[in-house]
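What follows is one structure encoded as structure tokens, with my remarks underneath.
Every protein chain of the complex appears in place save one, which is left out.
As written, the chains take the letters A and B, and residue 1 is the first residue of each chain.
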Amino acid sequence: MVREGFRGELERADDGIVAGRAMDGDVAAFAVLVRRYTPMMRAYTQRMLNASAEVDDIVQEAFVTAWQRLPEIEEPARVKSWLMRIVSRKAVDRIRARRPVVDIDEIDQAAPESSSPARRAETRAGIAALGAALGELPDAQRECWVLREIGGYSYDEIAEELGVPTATARGLLARARKYMIVRMEEWR
Amino acid sequence: MTPQERLDLATRLEAVVRAVPGVTNLYRSGSLVSNLIGDGAAALGVRAAAGPLITITESDDRIAVEASLGVAGDVGSAVTLRAVRAAIAAATAPVAVSVHLTVAYLHDRE
Partner (left out) sequence: MTDDRETPELRRLGLEPTDLDGHTLEELSDYLDSGRSPADPSIDGSPGCLLALDALDRLRGLGGQLIDADAANGPEVEASWVDSILSGIALDARAGRRIPFLSGDPTEDLGITEGAVRGLIRAAETEVPGLLVGRCRLDGDVAEPGAPIHITLEASIRYGESIPRLTDLLRAEVAQRLSVHTELNVVGIDIAVRGLQEPGSQKEEGR
């Protein structure tokens, strides 16, 4: 069937074309975006929440919102970062719904005692070590770190997302970075 | 017309419309949702509540019929719509009818 060839072409087409068609109502194009960015959106959400139970719900909500708001997008070619912002917001909404106030004491809370000597002795390459260290952070610190270092949010934006003063966001981030550096260096 | 008569008529007209060559689907207006079955994308109408997809109202001496349609791409849309109009008129005769028909989706010719 002739259509088969086109399915493949659309699947490989650049974001600008695909997002442009999806804005116009082309369902097949929107499906391409879903297939293309679900893995990344799932990964980001999982790292932010440090748990996997709600990840699919959050990513699904993000896509439904994305469909509704696609006509607003100013640069269809930048649909990837646009989608990541939407899923980030959904993840934070979920977090704030069940934890309305950031525990201010988390700022001074030392990160959990380092893991077992056996684990320390293990040689872990960069991102594996990073992933493990990230999972050890207290919630608010991890969220700040993900928003900043992966999401690219500014301090003010982080503060707004989490509903805390900017100074608190900086403090959380500083703690997170300190812990992460120490853990990463241990594993070098 | 009683509500039951209106319902019966709408149901009958829906069958009449679907039988017109070139008509691929009927949608409740405001309800077009997407559906991707295997490799093909199509538009579905969702039956939020059971009931016909044709809207019937009465005004003056005639019946007003409204429908939102999917049509095949190989025949001109206007041609198909006029065929639908004729089929509806034939089904309601001798009662006069006015129609408001909109093509909401064109199925590409394969």
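The definition used in the following text is that contacts are C-beta pairs under 8 Å (C-beta built on N, C-alpha and C of every residue); 3 or more make two chains touch, one makes a residue touch a chain.
All values reported here derive from a predicted model rather than from experimental measurement.
Of the candidate positions B:Val20, B:Ile54 or B:Leu81, contact with the unshown chain belongs to B:Leu81. By the touch rule set out above, chain A reaches the unshown chain at residues 2-3, 5-6, 9-10, 12-14, 16-18, 20-21, 23-27, 30-31, 34-35, 38-40, 42-44, 46-47, 56, 60, 63-64, 67-68, 71, 76, 126-127, 130-131, 134, 145-146, 149-150, 170, 173-174, 177-178, 180-182, 184-185. Mapped onto chain B, contacts with the missing chain fall at residues 29-36, 43, 62, 73, 76-78, 81-82, 85, 96-106, 108.
Note that in this section only the chains that are shown with their structure count from here on.
Centroid to centroid, with C-alpha atoms defining each point, chain A and chain B lie 45 Å apart.
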